[in-house]
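A single protein chain has been omitted from the complex, and every remaining protein chain is retained in its original position.
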Amino acid sequence: MTEKSQKNRRRSDIPAAVSSNSDELAIELIKINKHFGPVYANRDIDLKIAKGSVHGIVGENGAGKTTLMSILYGFYTADSGKIKVGGKEVKIKDSSHALQLGIGMVHQHFMLVDNFSVLENVILGAEDSVLLAPSKKKARIELARLAEEYELEVDPDALIEDLSVGQQQRVEILKALYRGAEILILDEPTGVLTPAEAAHLFRVFDTLKKQGKTIVLITHKLREIMAITDEVSVMRRGAMVKTLITKETDPSELAELMVGRSVLMEVKKGIANPGDIKLEVRDLEVSDDIGVKRVKGVSLNVRAGEIVGIAGVSGNGQSELLEAIAGMRKPDNGKVIVKGQEIAFKGDDSAAELRLAGLAHVPEDRHEHGLVISFEQWENSILGYSDDDKYGKGLYLSVKACKNEAKKQIEEFDIRPPNPLLKTANFSGGNQQKIVLAREISRDPDVFIVGQPTRGVDIGAIESIHNHIIAMRDAGKAILLVSVELDEIRSLSDRIIVMFDGNIVGEADPDKVNEGELGLLMAGISSQDKDKQEEAFVKDKIANDLANKGAV
Amino acid sequence: MSARKPLPRWADVALLPVLNLTLAFFISGLVVLMVGENPIEAMSILVYGAFGYGEGLGYTLHFATNFVFAGLAFSIASHAGQFNIGAEGQAYIAGLGAIFVGLALDGTHWLLVLPLAMLGAGAFGGLWGFIPGYLAAKRGSHVVITTIMFNFIAASLMVYLLNYVLKEPSNMAPESRSVVGAGKMPQLREFWDFFGYSPVNVMLFVAIIALFGMFFLFWRTELGYKIRTLGQNPKAAHYAGISNSKIIMISMTLAGAMAGMIAINEVLGVQNRLVIDFVFGYGFVGIAVGLMGRNHPIGIALAAILFGALYQGGQELAFMMPAITREMIIVIQALVILFTGAMEGLFRTPLEIFFTMIDVNKNGGGVPVSSTGQALVGSESDQRRQKKENGGGVGVGSESDQRRQKKEKQEG
Partner (left out) sequence: MEIFNNIIFLLDSMIRLTVPLLLAALAGLYSERSGVFDIGLEGKMLAGAFGAAVVAYLSGNMWLGMFAGMGIGIVMALIHGIASITFRGNQIIAGVAINFLAAGLTVFLGQSWFKQGGRTPALPEGGRFLAIDLPFADALKDVPIVGGIYSELISGHNIIVYIAFAMVPFTYWLLFKTRFGLRLRATGENPKAVDTAGVNVNFMRYKAVLICGALTGLAGSYLSIALSAGFGLNMTAGMGFIALAALIFAKWRPWYVLWATLLFGFLNAAQIRLQGVELPYIGEVPVQAIQALPYILTVVLLAGFIGKAVGPKAGGIPYVKER
């Protein structure tokens, strides 16, 4: 271990290789395939990562980045394909094998034991003997050395649960380095960090790189990619789209590659005729499950007869915003007003209050929230509306009325197969989405909020779903739309709001704005004054980087 | 590892329980062999004892009555995603409600006593279910631990009450005053000699009504719909504006009230007074009945009759074959719980693979496709596995994204 790091330090004198054609590859992946059940998470992935480089992997959530890296880390086994580490072909059996090969991974959700000390976490699985004391002693010395070398100071005796997220991440990096990692994979490392912490992390990357370590950075934040990587690979829907040299690309190109252009039919829609404000959101602040603030004071209005689209790279607070407006997540601060009625957010059934106020909601994730997949279709056709009198007065629930409604919805939305008794799990994804949409639209709500309406839906269904949404607008409903499909936002919306890092960073007219401008907004590049600190840092970083590279 | 289809409905509700039961009986048979008796002979004595003659059948039905209530007490909570081990204590406490009403109205008519006793026993049992429900919903206590503790607290409380409060000064035994008149539930033998000396009484009909009531509750009311939604997918329930905490409290209360009906059957139907330990473990049998009955009224009815027969036939068997005590029945009960509850995968997984193979062969391979030409999602258990696997988005992006891809793949 110490010998190895000695060697590295010597090697660090050699300038790091930048080009992927270099003979010295840290990692080479050839035709990697991995599927979960019938789903391909990775399909025919080829990837070359040069030794001593910082290699970025970008893509939307679910593009398959994490799966790919988990294969490299031995957490999953690939179905087929070859892995070469340092030029030698290897079969990575499990995580301990990956560690032996010098591959360390910092997971997005830290693999730390909360009520253990830093020291205990570092030695877990890498203990030298039956007794802990000698290992702890050794680790304490080693941690001190690493802290000095890489600016990774952390109190070895502190409990993880008492550390800030940034410090916890340091522990993860230390864990990998303690095990002698030469290749460090980091999954969305800045997602939970403050700008200052992120800046520190990038400085650590620099030092690591100078020591000859290879860093693989998984992220969907384009600014980070631009600032610190040498090369960048873009993944989309389980496939590797392209590998580029970072200097030779720009954020809007990457954004386009990430999001992709789905072949969308031109949506026919007339001119919007906005009326009164139906949905009003004031200074809304929302935190996620682990208490990280995701929405940082958002205000917006949606008028009757208009579609407002929220664009943004996923993970910038859109989901939490939508959940708060729908009553599924209690806001920390701010107001939601539906048709003049302020929502109280009392108890754990605010969603019912919002429905009564006239709001309907198609959740982003239909399996998790929008459907009970073990139910038959007709049972899902009343989810959220079982108290309505048309399904039986008082406590009674008229199965006949429910099934009639289900049949009506099946007919109007062309849900196939047209069988209300079929288990929901047995419908295809597109038809499951139609079940949700049919239910929400049939209630004839005045305010309609829709998340990812066509996620995983086939082309034919997309068109009909879009037409339903347009028809609702024309009927004078106020519609708020969130989608990761940029084209969908552009073609449906009458107004586009761009979210970045929990804030609204811009508003655009879909007919006037071009894709490039939108991409820049989404990447947070041209945001004028929000989050100045981070902004300044990134610019700084880019400048430094360029200077460094020039010097080499 | 390819996707497995969920089991066909008939295999899920009939084949699987039958296989589990067969295995439980097979192992019990081995135990019988171990003590040097003939399992086949034992089985035939048991069946005759349970169904062969009127009195035996009466006892079987009497036990089954208890087990229906106990099974319902387990299943109602189970539908809401709660694990109620407390039917024993809930029934015990409910004895108070039953005896109070029985004694107070002893001079009236049983038609008046019955509904009021149901209210009384239901209220006491319901309270004993409500408290763990409240603690789970509002304070985050684990229902399993709390209900276990409440069983013991109930036992201590009842011994105290029987010794110090309810006992007649003239009586040495710790028991309440006896009901002598209308407080007693009419036994069926009063109308049909057929039932011999068995204590099966009017509560049998209440049990049957309760089974229909459960069906009505879960499949014909808003409340039942909400309870099932919560149990199947708490997040969807939250999305739908269903208050998770309220539903947990309501279903635990209902479960406790249902367990309370055991008290009427035993206290006003057999003992005619409140005695120590009158519940006699019937509440615990409810776990086996609920698990085996798949939380469905029909299943519960069948499982209750099965266990009723085992309890009655087991007594007969202990009499005929002294080497086999009635504890043999508890062994069978344990094995049923083990195989249907904790080791479901033992048969389910092979069956799923088997049925998927048949299906693939029929369709000439590839992704399993149903007869309607509809692409099928991997089995529910697969999805659950993926859910745990991802543990909140660690795996392939978020779980939803994985599913999205799954869908895309099938459509593409």
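The first chain written gets the first letter, and so on, giving A and B; residue counts start at 1 in each chain.
Heads up, the rule we're going with is that a contact is a pair of C-beta atoms (placed from the backbone, for glycine too) under 8 Å apart; a residue touches a chain by one contact, two chains touch by 3 or more.
What you see is a predicted model, and the numbers here were worked out from it, not measured in a lab.
Touching the chain that is not shown, out of A:95, A:194, A:211 or A:341: A:95 (per the contact rule at the top).
Of the listed positions B:141, B:178 or B:245, the one in contact with the omitted chain in the full complex is B:141. Contacts to the hidden chain, counted on chain A, fall at residues 36, 73, 75-77, 94-97, 99, 105, 107, 111-116, 120-121, 123-127, 129-133, 135.
Take chain B: the residues that touch the chain left off the picture are 1, 31, 34-36, 83, 85, 135, 139-142, 144-146, 148-150, 152-153, 156-157, 159-160, 163-164, 284, 287, 291, 322-325, 327-335, 337-338, 341-346, 385-386, 388-389, 391, 394.
In the analysis below, only the chains that are shown with their structure count from here on.
For the pair chain A and chain B, the distance between mean C-alpha positions equals 43 Å.
Put simply, chain A touches chain B in their complex at residues 36-41, 60-67, 70, 107-109, 237-238, 289, 326-328, 347-355, 361, 363-375, 379, 382-384, 386-387, 391-392, 395-399, 416-417, 419, 422-423, 425-430, 432, 455-458.
Within the complex formed with chain A, the chain B residues making contact are 1-3, 6, 219-226, 228-229, 232-233, 235-236, 238-246, 367, 370, 372, 374-378, 380, 382-383, 386, 391-412.
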